[in-house]
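With one protein chain held back, the other chains of the complex are shown just where they sit.
Coming up: subunit A.
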Amino acid sequence: MKNILPGALRIFLGAAAFGALMTGSGAALAADSIKIGVIAEAQAIAGASIPQAAQLAADEINAKGGVDGRKIEIISYDNHSSSADSVRAFQRAVNEDKVNAVIASYISEVVLALEPWASRLKTPFVTPGAASNEISKSVHADYEKNKYTFHGYLTSAALALSVCDAAKDLLVEKMHMKTAVIMSEDAAWTKPLDVGYEECLPKIGLKVLDHIRFSPDTTDFTPIFNKIEGAKPDVIITGISHVGVQPTVQWKNQQVPIPMFGIASQATNETFGKDTNQAAEGVLYQGVSGPGVAVTPKSVPFAEGFRKKYGNYPSYAGYTAYDEVYYIADAVKRAGSTDADKLVDALEKTDWEGTIGRVQFYGKDDPFTHSIKYGKGLITGLMLQWQDGKQIAVWPKDVAKVDIKFPSFIKLSN
């Protein structure tokens, strides 16, 4: 092999190797650290919490002496919500910054673009907030190739189940609602979500009267709300993440008399209240954790610590990103190495009580391989409501402190 290389290239490679040695020895201490790349939508309402929460977790671990004496180092990259930027950041993180694992993005399109790169560059990769079923389905379909990807948030299928479970208790049994309209943005993550909604809503006793999918670029929601109102449903079941502020403000300004209930990613961040001038009042959204909600003993201290450091409570992806740093560190400890394959093996055996519940991953033979398990005793999700400018848990019963209440323009038909 050596003989084939032309002289100049050999000199170049030699110099490069020498350079690597120099920087390596120069940073002997830093080389011992465990590096986690965080690629996220730092300017977006749901994504902003990701690098912040990861840093908070790393600081805590480091303050306690790190992992077997090794510090955790977070290297973050802003992807401007773009898949292309994310792929470049991923390549840079692995090839130049030599990260051992990557935590990335709340957008399914971005995560699906990164998944093949995790396989090519053989780097363990966890998403804190994307939901598309396809992420873990791909791991199942070609395990050897795609085993590096982990889905650290609920799949759309599980999200739909979580919303339906909450709707059954809150809307059907308590308020005797009978009909619903599904309103969701057109994106990768809502396709399986809508399939899930269509399937589970009728089962719990909510007849789906209409199903409106709209472009995530939509700015004027007047026609959408008017169309929904025309169908006279008892509730609007939402699937929104790229949009949030605008439909919520217009819902309030137009005084649409129907409550909104479902997934609204932007509503999970405390800054949503200010961004909507408190139009969020009464909005019901699914979350994996929330301010003041003791899902586990770790939830509240994390949310308060985050608020102390950054001034607001985190979005849903903040909770998951925080947990991810912890269970990656835990996996490194158990694996006794940062070797990618060993780390994947260790991550698969994760059994970590985090801020969102007990994290375990579905196995190789499960259709959603490497996605976190949904269910009682693991992760069930919550239903929260914006009340008096605060995010309050209203479901499930064991954590809910208060009842649902709506602004005066909501007219409940029962």
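Here, a residue touches a chain if its C-beta (ideal position, glycine included) is under 8 Å from a C-beta of that chain, and two chains touch if they have at least 3 such contacts; residues count from 1.
Quick note on the criterion: contacts and distances are computed from a predicted model.
J.: Missing chain, UniProt name, options "Cation efflux system protein", "Branched-chain amino acid ABC transporter permease", "ATP synthase epsilon chain" or "NADH-quinone oxidoreductase subunit D": which is it?
T.: Of "Cation efflux system protein", "Branched-chain amino acid ABC transporter permease", "ATP synthase epsilon chain" or "NADH-quinone oxidoreductase subunit D", the absent chain's UniProt record names it "Branched-chain amino acid ABC transporter permease".
J.: One chain isn't shown here. Among A:Asp85, A:Asp169, A:Asp275 or A:Asp366, which residue touches it?
T.: Looking across A:Asp85, A:Asp169, A:Asp275 or A:Asp366, the contact with the absent chain belongs to A:Asp275.
J.: Touching the absent chain in the whole complex: find that residue among A:Asn62, A:Gln246, A:Thr296 or A:Ser337.
T.: A:Gln246
J.: So which of A:Ser33, A:Gln55 or A:Ser81 would be touching the chain we can't see?
T.: A:Ser81
J.: What is the set of subunit A residues that contact the non-displayed chain in the whole complex?
T.: Within subunit A, the residues touching the omitted chain are 43-45, 48, 81, 186, 212-215, 217-224, 226-227, 243-246, 249-250, 253-255, 266, 271, 274-277, 279.
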